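One protein chain is absent from this view; the other protein chains keep their places.
Read from first to last, the chains carry the letters A and B; within each, the first residue is number 1.
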Amino acid sequence: MDLGPYAGFILAAYGVALAVVAALIVWVVADHRAQTRILADLEARGVTRRSDQKFEAA
Amino acid sequence: MTSAPHCRRLGGLLKTTPMALIDLANPTRFLRLTERALPWLAGATALAFAAGLYLAFFVAPDDYQQGATVKIMFIHVPAAWLGMACWALMSLAALGTLVWRHPLADVAAKAAAPLGAGFTFLCLVAGSLWGRPMWGTYWVWDGRLTSVLVLFLMYLGVIALWRTSDDPARAARAVAILTLVGAINLPIIKFSVDWWATLHQPASVFRMGGSTIYPTILIPLLVMAVAFTLLFATLHLAAMRNEILRRRVRALRLRQAAQGA
Partner (left out) sequence: MTSLAALFRRDLRLAVRLGGGAPMGVLFFLIVVALIPFAIGPDLALLRRIGPAILWIGALLASLLALERLIAGDQEDGSLDLILMGRAPLELVVAVKALAHWITTGLPLVIAVPVLALFLDLEPGAIAAVALTLLVGTPALTLIGLVGAALTVTLRRGGLLLPVLILPLTIPVLIFGVAASNAAVVGPMAFGAPFTILCALSLMSLVVGPFAAAAALRHGME
């Protein structure tokens, strides 16, 4: 596949696109892992939400 | 965080609104919906990109004026559309926060801002790389590119405003107002920048689209646009989910601190 004399620019553009998309995906995934980890940690320490406690009381 | 009677009252008050919006107002239900929908959205995104990239590189012909660099348009244009659509989404969310007090409106707005900034940034870089072969310079004060630059600056302002307050609920209203003022300004900015660009027309003029758009170029463009849109939807839902979890963490930590005292 011949991309012509400006192949470098085309590949650079798609490369940046890949980088930006990857960065956004990584941000979302890492943030999810961090939050679920903290939530699990807090639950292990016995800090729960009021709506969860309602079930315990009943 | 959300007790059942509160939701029932909310549902009763807003009977005229579509049920889906009420169901989604409950963060827990929203999370459950998200967990189920995300894998499908991610899969659809991957498929759409596979199709789009194949069309872009193996089906789309070279432009008679620009050569193969027209393929950069398949990144630049969808990124531009999404950058602008994202601000529209944030504006709707802003109305949701200020007017209807929808509980998830500010979550949607906060989650969308970095995504919009990312796509706008991508649009600028791709446009710059497209411009170098076309105009001989990495940056050109073309009307459209300049408008997108201003939009990018506005995104950064919104993101900065989100981070100025520890309590996201307080920042939410300020951000909502800024988003709406920005939305009013966007057509004005676009108009004035386009006007200014024609005023300062550079010596050589290249029409940005080159020749007329054939279906062989239009279809890959549309498929890539769909792919990028699905990507945005996937990322946005996931980011909203993260934001809800983050607020739970904050609420729990506040309870923890209160219990300790």
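Here is the rule we use: a contact is a pair of C-beta atoms (placed from the backbone, for glycine too) under 8 Å apart; a residue touches a chain by one contact, two chains touch by 3 or more.
The model shown is predicted, which means the values in this text are computed figures rather than measured ones.
Seen in the complete assembly, the chain not on display touches B.
From the set B:Leu33, B:Ala85, B:Leu98 or B:Ile219, the residue in touch with the chain omitted from the display is B:Leu98, counting the whole complex. Residue in contact with the omitted chain (choice from B:Ala46, B:Ala85 or B:Ile189): B:Ile189.
Against the chain not shown here, chain B presents residues 98, 150, 153-154, 156-157, 160-161, 164-165, 170, 173-174, 177-178, 180-182, 184-185, 188-189, 191-193, 195-196, 199.
Quick note on the criterion: only the chains that are shown with their structure count from here on.
For this pair, chain A with chain B, the centres built from the Cα atoms lie 16 Å apart. Every residue of chain B that touches chain A in the complex is listed here, in rising order: 1-3, 28, 57-58, 62, 67-69, 71-72, 75-76, 79, 114-115, 118-119, 121-122, 125-126, 129-130, 132-133, 231, 235, 238-239, 241-242, 245-246, 248-249, 251-253, 255-256, 259.
Per the touch definition, chain A reaches chain B in the complex via residues 1-7, 9-10, 12-14, 16-17, 20-21, 23-25, 27-29, 31-32, 35-36, 38-39, 42, 45, 47-51.
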